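What follows is one structure encoded as structure tokens, with my remarks underneath.
The complex appears here without one of its protein chains, the remainder shown in place.
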Amino acid sequence: MLIIFYLSAVVAVVSTLMVITRKDAVHALLYLIVSLLAISIIFFALGAPFIAALEVIIYAGAIMVLFIFVVMMLNLGRESIQQESQLLKPRMWFGPVILTLILIVEFIILFSKIRGQHYPALSISPKVVGVSLFSTYLLGVELSAVLLMAGIVGAYYLGKGKKRILHRYLANTESDSKAEGETK
Amino acid sequence: MTFVPFESGLILAAVLFLLGLIGVLVRRNIIFMLLSTEIMLNASGLAFVTASARWMQPEGQIMFIFILAMAAAEVSVGLALIMQIYHQFKTLDTDTLSNMKG
Partner (left out) sequence: MLNLLWLIPALPFLGFLLLAVFGGRMNKTGIAFLGVGSVGISALLTTLIGIDFISSPPAGHSFNQPLWVWMNIAGFKPGIAFYLDSLSLIFTFAISFVGFLIHLYSAEFMIDDEGYSRFFAYMNLFVAFMITLVLADNFLLLYLGWEGVGLCSYLLIGFWYKEPENVYAANKAFIVTRIGDTSMAIGLFLLVLHFNTLDIQNILQSISTQWVRGSSIAVLTAFLLLGGALGKSAQLPLQTWLPDAMAGPSPVSALIHAATMVTAGVYLIARTHTLFELAPIVQNAVAIIGALTLLIAGFCALTQTDIKRVLAYSTISQIGYMFLALGIGAWALGIFHFMIHAFFKALLFLAAGTVINALRHEHNMFKMGGLRKELPVVYWTFLIASASLAAFPLITAGFYSKDEIIWYSWASNIGSPWLWLISLIGAFITSVYTFRMVFATFFGEQKTPVSHKPGKRIKIPLIVLAALSVLGGFVELPETMGGFAPFTHFLHHTLPAVALRSEGSGTELLFQIITAALTLAGIYLAYQFYFKNVKFTERFKQTGLSKYLYSGCGFDWLYDRAFVYPAIFFARINKNDFIDNMYTFITCLSTALNEMLVKTQTGRIRWYATVITMGAVITLTIVLVS
């Protein structure tokens, strides 16, 4: 178990690194999918099979696909890749990397203070999760349903094309031509 | 049953989170920024599941489900917004989208 964990961890970290350094959007997305799959294996190793499945189905399967659809719809061609390479100069990495290194060090210090007794990895079955979800945390479920509903409505509205506002003379001619087209 | 050390899981989550943070800070293209945000969300979910495995309770997994739902909604709305931005400004460079300054 432990070796699976460490291997998947390495894969996840490496592929995440590739995500953030790619210039082509689709390549980055594909690397992210790899990273998500690696994390799913980690979930298995941690004894959360339900979550592992959900990760693959929803995160890698739906959300990433959504991303890919949008990227393809935006039709960013070769020029965008060249643009990206212009935007992504090496000296821009300098500041964020420093900050992040400091944060990493602090996190490691914090987490190493939790002196490790090793706990047994018990697998928590989906049944336990489901029972808990629909009894104790029912309100949360309802709220996420509302949230998803809001997301749907918002996405629909934002994705709708804007109505073109024509001058009334032009509007008349357009409807006239349409009527002519229909009768003919 | 084998065991996974608790700190390693957390450190992994921290590393992934910070990589996502670097992505947000460095990339200028808004799609990449959104992607990096997804990485960060995922990493925090990993931290929750690790904690739930340590305490042997399902609450962490439930939290991860909620995070998942929220990420889905956020991504859908976010991508719709990105399409609107592209439609309006014909560019995806966030540094030029600074009308809200001051």
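First chain written, first letter: the chains are A and B, and each begins at residue 1.
One rule holds in what follows: a residue touches a chain if its C-beta (ideal position, glycine included) is under 8 Å from a C-beta of that chain, and two chains touch if they have at least 3 such contacts.
Remember, predicted model here, so these are calculated numbers, not experimental data.
S.K.: Suppose we count only contacts with the excluded chain; which residues of chain A make the list?
M.R.: Those residues of chain A that touch the unshown chain are 95-96, 99-100, 102-103, 106-107, 109-110.
S.K.: Can you list, in ascending order, the chain B residues touching the missing chain?
M.R.: 21, 24-26, 28, 33, 94-95, 97-102
The criterion applied here is as follows: only the chains that are shown with their structure count from here on.
S.K.: How many Å are there between the centre of chain A and the centre of chain B, using C-alpha atoms for each centre?
M.R.: For chain A versus chain B, the centre distance works out to 7 Å.
S.K.: Would you mind writing out the residues of chain A in touch with chain B in their complex?
M.R.: Residue list for chain A touching chain B: 1-2, 5-6, 9, 12-13, 16-17, 19-20, 25, 28-29, 32, 35-36, 39, 42-43, 45-48, 50-51, 54-55, 58-59, 62-63, 66-67, 70-71, 73-74, 76, 80, 83-84, 87-88, 92-93, 95-97, 99-100, 103-104, 107-108, 111-112, 114, 116, 118-122, 124, 128-129, 132-133, 137, 140, 144, 147-148, 150-152, 154-155, 158-159.
S.K.: Mind listing the chain B positions that touch chain A in their complex?
M.R.: 1-12, 14-16, 18-23, 25-29, 31-32, 34-36, 38-39, 42, 46, 49-50, 52-54, 56-62, 64-66, 68-77, 79-84, 86, 92-93
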